[in-house]
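This is the structure, below, for whatever I ask next.
With one protein chain removed, the remaining protein chains of the complex are shown where they sit.
Chain naming follows the written order as A and B, and within any one chain the residues start at number 1.
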Amino acid sequence: MTPQITAFCHIKKNQVFLNGKSIFSAGPEVDMREFVKAAFRNTGTKYPKFFKMDDYSKLGFLAAEVLMKEVDVSTIEAKSTGIVLSNNHSTLTTDQLFQESIQSDESFFPSPSVFVYTLPNIMAGEIAIRHHFTGENAFFVSSAFDPDWHTFYINQLFDSKKISACLSGWVEMDDQSLDAFVYFVEKGNDLRNESMLHTVEELNNLYKINDK
Amino acid sequence: MAVRFVSSNIISSLGFSTEENFQNLLQAKIGIQSIDDPLLYPTPFLAACIHQAELEKRWIETNQKEVAASRLEKMLILSITEALSKTKIDISSSRTAILLSTTKGNIDLLNPIESIDPERLLLWKLGEFIGHYYGNPNPVRVISIACISGVLAINTAAMMLKGERYDHIIVVGGDLVTRFVVSGFMSFLSLSETPCKPFDRDRDGLSLGEAAGTLILEKTSFPEKGDILFSGGATANDANHISGPSRTAEGSVIAIQNAMTEAGFAAKDIDHINAHGTATRYNDDMESIAIQRLGLSESPVNSFKGSWGHTLGAAGIIETTALIESMKANTILPTAGFHSPGTTENLIVTKKPLSKPLNTCLKLASGFGGCNAALVLNKM
Partner (left out) sequence: MEALIEKLKEQIIKQLNLEDITPADINEEDSLFGEGLGLDSIDALELIVLLEKEYGIRIENPKDGQKIFFSIKTMAEFIQEHQKK
């Protein structure tokens, strides 16, 4: 049986969508970083650590937070829930921030709390801590979101029984814009009627659903 | 259907081929040296760097296309080319795919270099460059998951070979010793003031290294006696802390368990473990706990970080390559830098080469972000 997508979340252009419906937004005049913080406050979750994260982890963490409020956690096994993410820029804007702190010998103060976020999988680590997911982890870097690869990789993990559920998606950001599409995929017998199959076609549709 | 390893290369502080590196590891040679280069760090520090003049010489000999390449790109291309030269594999075939493992790629391009497209700072652009160099028609997948990148790339290659699309996967990985990485680990107070001492009582941190490595995997229905096969692999997250290893080794335990389940082996079958062994207090203690919890304490353990330093995105590939060579030679390699035991749980750490039939072995890795990986190799 093909695994099924049980919830999905988009964040882009100062809007947060859950299952295709807008649930939070800010005007175009709002800085995207301020928007991400406001959207996180709007989830109602108290998590001071969020504000210490770099921009990539904040975005991925926010998307996961919105998503996981929609997932019935009593039905999933956190121990075998995986996290498989991808993006285009790895952590480039955070890399540039760290580079500023080491560029010259005169003002050479490398920051450990910036350095630790210069690895793209740290966002998976933050999400894992928050939701106690100890399953498979992977992070891929590609030019664009690749539904073909995500379905192949994740469905193989289900087939080999290494995961029972997976938080997956695309968490992309540069200094101009951001684009997150994160979804939850499960394999079980009693899934909800409205859930969708984890196929290339379905992922393509869902990724573009809020483009109209 | 089985997946076997058919060729490899290692470019590191200890040489430019798998064979040269293996001989040096056998003698517990140490590539870690004092580096006095203010461009890399304001004060002298220790690291295992690749011999620059030799790298350039080999590059000029190899690069017939006269492509302008960054230092890391030269290492990666030299590594793939040498590994390929020992096979008849067609790298331009659509049945062959390339997987790239790296943590920071061309991070030195944050300060642009003339004649190199600054876009290759992007990891997927680096992958694309490598793919184009060889005329490979498939997208080069880039895996960037901290210090488990190399092990996950091998696991992923095996997974891809189980599908229909490919016959061969070329797994290549590399990372540089840069101002970026040295400063970062310095700010974490993680670097040892002496060449690192994995699993030793007096270990006090890691040493950085740079390397590139290549492993070529092949799908086969008829494995031959003596072939080293990939038999299982898995990753897991500690869900505990983004920079500190778990005190209970939870993620490592899950990864090892899942890899062994997939491989169909039990603890008693594991002849030898090549650990991550970074020589930080917490990492090595964590691995000792994982090994003890899974009843693997009887298996001799080693780490190559005392020879090569921590080579980040290359580590999983070159260390697995050395493990494969160990299995072929039925010889467990020594752990350079290790003298006296001193981990939370007792381990048998090899100081000297140890002859032993090696049929089933385990490779471990762990990294920032709480990630852990394991893979199981088996000899036909």
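What we mean here is this: contacts are C-beta pairs under 8 Å (C-beta built on N, C-alpha and C of every residue); 3 or more make two chains touch, one makes a residue touch a chain.
As the structure is a computational prediction, the values presented were derived from the model and not from experiment.
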Only one of B:S70, B:S144, B:S187 or B:N237 touches the unshown chain, namely B:S187
Kindly state which of the options B:N136, B:S243, B:T335 or B:T360 is in contact with the chain not pictured. B:S243
Contact partner of the left-out chain, one of A:T45, A:T93, A:S111 or A:T199: A:S111
The missing chain sits against chain A at residues 37, 48, 50-52, 109-113, 116
Identify the residues of chain B touching the omitted chain, counting contacts across the whole complex. 187-189, 241-244
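Following the convention adopted for this analysis, only the chains that are shown with their structure count from here on.
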For the complex, which residues does chain A have touching chain B? 78-79, 83, 88-90, 92, 95-96, 98-99, 101-102, 105, 108, 110-112, 115-116, 118-122, 124-126, 128-129, 131-143, 146, 149, 152-153, 156, 160, 162
Contact footprint of chain A on chain B as seen in their complex: 38, 42, 103-105, 107, 110, 121-124, 127-128, 139, 141-146, 148, 152, 156, 159, 162-163, 179-180, 183-184, 186-188, 234-243, 250-251, 254, 258, 262, 367-371
